[in-house]
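One structure coming up, written as structure tokens, with questions to follow.
The complex appears here minus one protein chain, its other protein chains still in place.
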Amino acid sequence: MYDETIFKTRAAEIIRAGRFFFERGWVPATAGNFSARLDADHMAITVSGRHKGELDEDGIMVVDLEGNVLTKDKRPSAETFLHIILYRRDPALGSVLHTHSVNATLLSILARREGRTELVLSDYEVLKALPGIDTHASSVRVPVFANDQNIPRLAAQVDDHMQKHRDVHGYLIEGHGFYTWGVDVETARRHVEAFEFLFECEMQLRRLGS
Amino acid sequence: MYDETIFKTRAAEIIRAGRFFFERGWVPATAGNFSARLDADHMAITVSGRHKGELDEDGIMVVDLEGNVLTKDKRPSAETFLHIILYRRDPALGSVLHTHSVNATLLSILARREGRTELVLSDYEVLKALPGIDTHASSVRVPVFANDQNIPRLAAQVDDHMQKHRDVHGYLIEGHGFYTWGVDVETARRHVEAFEFLFECEMQLRRLGS
Amino acid sequence: MYDETIFKTRAAEIIRAGRFFFERGWVPATAGNFSARLDADHMAITVSGRHKGELDEDGIMVVDLEGNVLTKDKRPSAETFLHIILYRRDPALGSVLHTHSVNATLLSILARREGRTELVLSDYEVLKALPGIDTHASSVRVPVFANDQNIPRLAAQVDDHMQKHRDVHGYLIEGHGFYTWGVDVETARRHVEAFEFLFECEMQLRRLGS
Partner (left out) sequence: MYDETIFKTRAAEIIRAGRFFFERGWVPATAGNFSARLDADHMAITVSGRHKGELDEDGIMVVDLEGNVLTKDKRPSAETFLHIILYRRDPALGSVLHTHSVNATLLSILARREGRTELVLSDYEVLKALPGIDTHASSVRVPVFANDQNIPRLAAQVDDHMQKHRDVHGYLIEGHGFYTWGVDVETARRHVEAFEFLFECEMQLRRLGS
């Protein structure tokens, strides 16, 4: 079983991250979902249908990495399996955050319309906020997947992609939003901040026709 | 008569929604008006001319669904009848929220200029925040009515439209703003959030010439 | 002499308005200045060089409508005379607010570049927030003056314009910002809100080439 004290600590971090994202408009209505690892086999994850900017501990539950629900009478986010595959791939991974900003929505739609399956971010100093990047003279490739209500199928596609590309720091789903992660909630949140900053830069460059 | 305790609870929800919208710039000056059902025959509604981001209980009054004012010495929003027709149509409806954002203003103006009487929102994951929609592969049609200072006439037009189109989730008035609703204030507020998110997406796509 | 209690009340209203404008980005650095009438002959006005989003009572002083400074060792805003002419013109006027938003700055620059001396705002429901306007089917003309460091000369120009055009609700100064007013600070602040909303609409229409 999981440790209840660790659950409460992680839940508090998730609640805080949700409020932070909401203030910036990155989790409108009930969009977005967040999780944090509790131990080798369990994660805390947001309950389905809750407003992610106004979470309390009741809006967070425990699911094991097989997908079994450990909190009674609650249904986890429909996208739980997208979280599970990431924790299974990397034992050092401590948090997965899915946000749903206007920019992430539009950049993913525009990329797919243009026949592209990735967004490339190059030569920005802020890239150094991502693990393993120590110069602005870098390129980060963000895959863009087609949206799919069949989450196991989408998860398998993401997992397959990550198997082939070990340096992925986050991915977009068309018209749906962004997934990123980190060793803990705080670090994952900073990755969201860095990517959202870059998404805004990219959108503005598009507006200028650059 | 209506229940005073229920009035106070609904008023508090309306005050909170108003503050929320104001922080996002969706109810400038004295724009916007909000209501919540008290029972089968009564609703709480904002008093005319109040600032909707700085409401207190004094800024909210009771009107019955015939349009009779039940709070002494107060005048309800000029658009009260636009609320009444919605409560009359659907006994399960618990709240009507009218916001007045820049994007709602502009999208309604642009649609009418272009000779269109609706805005179509398609293939966005956020559409799933609306009742009865369970896939992003959906289209939501938002009718756009011409502005009219004759509210009964405008209300009759809206009522007629909704009689013919049962799946309307909200509507725009040209140069004026947006109306949406839900089973309670909280749900209606989430519908506002979802639509405002989509209005921002649509405006940005227009800016990109897409 | 003026009433100290009235001064304190008006000062508190000015402080609150300043914080409000600052949160929205309408008084960057030390830009902007605000005043409120104390009686037939006196006004409270912001001290020169203060940050208008972080005012305290020490940042507000008294000047009479001849321009005489009544608070020791303080220098009023360089634009004091632009406030005085408005109070002199209209005994019912209770507050003058000068904000300095990006949109006001740019719309005034663009108008002058295009050889125009006014901005016309038409067919917006929000126009009804201004005194004497009861339908969206209205046009409000906002004069745009060239910037001038010679304030008495600029004030004379504004005064002359208002003598000829009795329905002015506010004016722009090129590359400098916006002046509006009302019967009290609260009402003047709502006029700022309404105009800033409309400036944002106009800027977005420009971006769309409309």
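Just so it is clear, A, B and C label the chains in written order, and each chain counts residues from 1 on its own.
We take it that a contact is a pair of C-beta atoms (placed from the backbone, for glycine too) under 8 Å apart; a residue touches a chain by one contact, two chains touch by 3 or more.
Quantities reported herein were computed from a predicted structural model and do not represent experimental measurements.
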Out of all the chains shown, which come into contact with the hidden one?
A, C
From the list C:Leu110, C:Ala137 or C:Ile151, pick the residue that touches the absent chain.
C:Leu110
Residue, one of C:Thr5, C:Gln149 or C:Gln163, that touches the chain absent here
C:Gln149
For a quick check of understanding: of C:Arg19, C:His51 or C:Lys74, which residue touches the chain that isn't displayed?
C:His51
Interface residues of subunit C toward the undisplayed chain are 25, 28-31, 51, 100, 102, 105-106, 109-110, 113, 147, 149, 173, 175-177, 203, 206-207
Using the touch rule from the top, list residues of subunit A that touch the missing partner.
24, 123-126, 129, 134-137, 190-191, 193-194, 196-197, 200-201, 204-205, 207-208, 210
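As a convention for this text, only the chains that are shown with their structure count from here on.
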Please state the rotation angle, between 0 and 180 degrees and to the nearest 5, that superposes the Cα atoms of subunit B on subunit C.
90
Separation of subunit A from subunit C, taking each centre as the mean of its C-alpha atoms, in whole Å:
45
What is the distance in Å between the mean C-alpha positions of subunit A and subunit B?
32
Would you mind listing the residues of subunit A that make contact with two or more other chains?
none
